[in-house]
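Here is the structure we will look at.
What you see is the complex with one protein chain gone and the rest in place.
For subunit A:
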Amino acid sequence: MTDPTPTGLPPAAPALAPAPHPAARRKKLVPYWLLLPGILWLLVFFAAPLVYQASTSVQTGSVEEGFQVTWHFATYWDALGEYYPQFLRSVGYAATATALCLALGYPLAYLIAFKAGRWRNLLMVLVIAPFFTSFLIRTLAWKTILSDGGPVVSALGSLHVLGLTDALGVTEGHRVLATPLAVVCGLTYNFLPFMILPLYTSLERIDGRLHEAAGDLYARPLTTFRKVTFPLSMPGVVAGTLLTFIPAAGDYINAELLGSTDQKMIGNVIQSQFLRVLDYPTAAALSFILMAAILAMVTLYIRKSGTEELV
């Protein structure tokens, strides 16, 4: 049969058209497959412990007799009543350290983003360099640096600054170690890169021509910074302060190594409740209070800074 009549064509072709192509359907599922590992990870290592911890916080009992869920919410009030000074101190120290990080980190990020030229990459490596050493080792090093016979104390002593800082209550008895100053310094030092990196990223994204345009429109350099550069770097400021404040508020290493019992932060209390006192419900309740407090503060902060549309 060599007759090429159209009747020989497969008639089924148009009927197949409305059904979605299998490849297209597979494509639609790709995002879910990509999400799966992350969701599994979060379920196992975040959601499950969170539920476990929530149940722990409403248990009563002791290590010897075992803990039972008794819906004892009073643990929360008791914990808050007993440890609110440490809560307030944590927030105070973390806020101070965050402010210091911003004050130190902004000029540096600005310099790297706009003025460093070919030194830019080297400076970025230097900012990240401390991460190559363990957090614990670095903080221990600070213990030596701030110790009574160390360089900082002798330098401050010869400048006669310690009398002033003593009077302000940030140091005590001409010592730096085991004072609020030491803890805040440690927090500032340890979290500074978390401030600089987002700041740098958002500053670096600012079009240099906007500075020229502002200058062209009669803005002096300082006004240009106030009206153009700083507002445009707000996403970096918000991200940097969050990345600094949140871990700093929950930190206990700095207070443990650089402070005394008078500088205990909430992290130290939780740690000792869990590991030394073995009062699991109180430790769990404190963790939840800390989490809720940070969540509330962060929400308020993001609302206030109004950066949703800039990010």
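Going forward, a contact is a pair of C-beta atoms (placed from the backbone, for glycine too) under 8 Å apart; a residue touches a chain by one contact, two chains touch by 3 or more; residues count from 1.
We take it that contacts and distances are computed from a predicted model.
*Asks:* For the complex's missing chain, which UniProt name, "Acetyl-CoA acetyltransferase", "Spermidine/putrescine import ATP-binding protein PotA", "CopY family transcriptional regulator" or "Alpha-D-ribose 1-methylphosphonate 5-phosphate C-P lyase"?
*Replies:* According to UniProt, the chain not displayed is called "Spermidine/putrescine import ATP-binding protein PotA".
*Asks:* Touch as defined at the start, partner being the missing chain; which of A:Ala214, A:Ile270 or A:Ala283 qualifies?
*Replies:* Here the residue in touch with the unshown chain is A:Ala214.
*Asks:* Quick one: say which of A:Pro49, A:Pro107 or A:Pro231 touches the chain that got left out.
*Replies:* A:Pro231
*Asks:* Against the chain that's been left off, what residues of subunit A make contact? List them.
*Replies:* Given the touch definition above, subunit A has residues 207, 209-210, 212-220, 223, 227-228, 231-232, 234, 310 touching the missing chain.
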